[in-house]
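Quick one: the structure is below, questions incoming.
Left out: one protein chain. Kept in place: all the others.
Just so it is clear, A and B label the chains in written order, and each chain counts residues from 1 on its own.
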Amino acid sequence: MGLQAYLILAAVVFGIGLFGVVTRRNTIGILLGIELMLNAVNINLVAFARFSGSEIGMIFTVFAICITVAEAAMGLAIVILLFRIRRTVMADHLDLLKG
Amino acid sequence: MLETIGFWSLAVVLVGSALAVVLSKNLFHSVLWLALALTGTAGVFLLLEAEFLAAVQLLLYAGGIVTIVVFAIVVTERLVGERITQTNRRITAGAVTSLALIALVVHAISRQPLPTAREPLTTDLTRTIGEGILTRFVLPFELLGVLMLAAMLGAVYFARPED
Partner (left out) sequence: MDSGLLTLVALLAPVAAFLVLATVAPLRRAGRPGAYFSILGATVSLGAAVTAWRAYDGAITRMVWDWLPSEGRPLATIGVLADETSTVMLVLVALVAFLVQVYSLSYLSDEPPQGLGRYYTYQSLFAFSMMGLVLAPNLLQLFICWELVGLCSYLLIGYWYQKPEAARAAVKAFWTTKAGDVGLLVGIVMLWTLSGTFDFGELRVMVAGNELPLAGLSIITFCIYLGAMGKSAQFPLHVWLPDAMEGPTPVSALIHAATMVTAGVYLLHRTSWLFALTPDVLMIIAWIGAFTALLAAVLACVQDDIKRVLAYSTVSQLGYMMAAIGAGFSTAGFFHLLTHGLFKALLFLGAGAVIHAVGSNDLSRMGGLARRMPQTAIVFIIGTLSLAGIPLFAGFLSKEEILGSVWAGGLVGPFALLMLVAFLTAFYMFRVVFLAFFGTAPAAARHHDSAHHGAHEHDPPAPMLLPLWILALLSMAVGIYSTFIGPGLVAVPEGAAEHAAPGWLMPAAVSVAVAGIALAWLTYQRRTINAASLASMFGPIRHAALAKFWIDDLFEHVLAAGILAFSSLVGWVDRYIVDGVLNVVSVWTVTTGDEMRTIQTGRAQDYVYGLAVGLLLLLVWARWSL
C-alpha cells in the first residue's frame, strides 16, 4: 500500500478523534478523543518516515509518544482535581471562563 | 498481497474502534475500545516495519494510558449503583466539521504525487533509534526526561490527597 493509504487512514482517525473532542460531554471522553488524534499524528509521522527513508522521523515519533504520555497524565490529574473541587466532570458545567 | 489484506483489516479495526470510542454511551466501554484502537495502531506500525515503535506503543499507550484513564474514571465516577453514561452534544455540527476536515485532507493528499513503493530497510531500526537518541538527539532525550519528571511531579501534586 502506498503512502497515500496510510495518510488517509491517519486523516480518518484524526477526524474521528476531533469529533470526539468537540462532541463528548464527559471531560475524560474529551481526553480519549485527544488520544485518538495524537495517535493519528503518530501514524502519519511513521508513514512519512518509512517512505522517505529517514529514521529521524521514527526517533521523532518516540519523542511524540513520550510527550503524549506526559500530557495524558497531566490532563487526568487535572480532571481528578476538578472533580474534587466541583464534584463534576461534565464539560457543560465547567464554565468559569464565561464572559 | 498479504500486506494489502493486513492493511485493510487493520484499517477496519482501527476506524471501527475509533468510532466506538467516540460514540459509545458507556465511558468504560469507550476506554476499552480505545485500548483496541491503540493496539490497531501498533499493528499499523508493524506493517510499516517499525517494530520498536510498535512495542513502545503497546507498552506506553495500550498499557500505561489506558490504565491511568481507567483509574481516573474510577475516581471521578460513582461506579457502584449507577450506570456510567454519557451523551454527546452538538453531534451534527461536529460531524460536519470532522467530515469536512477529513475530506479536505484527503483531497490535499490525493492531489500530491506520493511514493507508492518503499525502499527496503537497510538498517536495524532499533539500533538506529537507540544510536540516534544517544548521540544526535541526546539533548531532546534529556529534556524529555526533565519533561517526564515535571509531569510526574505535577500529576502527583495535583492528585495529592486533601488535607
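Here is the rule we go by: a residue touches a chain if its C-beta (ideal position, glycine included) is under 8 Å from a C-beta of that chain, and two chains touch if they have at least 3 such contacts.
For clarity, every value in this text was computed on a predicted model and none was experimentally measured.
**Q** I'm checking contacts with the chain that's been left out. Which of B:Val12, B:Leu59 or B:Ala108 qualifies?
**A** Answering carefully, the residue with contact to the hidden chain is B:Ala108.
**Q** One chain is left out of this view; which of A:Leu3, A:Leu18 or A:Leu45 touches it in the full complex?
**A** A:Leu18
**Q** Tell me where the left-out chain touches chain B, residue by residue.
**A** So the residues of chain B touching the unseen chain are 90, 93-94, 97-98, 100-101, 104-105, 107-108.
**Q** For the chain that got dropped from the picture, name the residues of chain A it touches.
**A** So the residues of chain A touching the unseen chain are 18, 21-22, 24, 30, 91-92, 94-99.
Simple rule for what comes next: only the chains that are shown with their structure count from here on.
**Q** Could you give the separation in Å between the centres of chain A and chain B, each centre being the mean of its C-alpha atoms?
**A** Using C-alpha averages as centres, the distance is 7 Å.
**Q** Please output the residues of chain B touching chain A within their complex, sorted ascending.
**A** Contact set of chain B toward chain A: 3-4, 7, 11, 14-15, 18-19, 21-22, 27, 30-31, 34, 37-38, 41, 44-45, 48-50, 52-53, 56-57, 60-61, 64-65, 68-69, 71-73, 75-77, 86-91, 93-95, 97-99, 101-102, 105-106, 109-110, 114-119, 123, 125, 128-129, 132-133, 137, 140-141, 144, 147-148, 150-152, 154-156, 158-159, 162.
**Q** For the complex, which residues does chain A have touching chain B?
**A** Against chain B, chain A makes touches at 1-9, 11-20, 22-26, 28-29, 31-33, 35-36, 39, 42-43, 46-47, 49-53, 55-56, 58-59, 61-63, 65-74, 76-81, 83-84, 89, 92.
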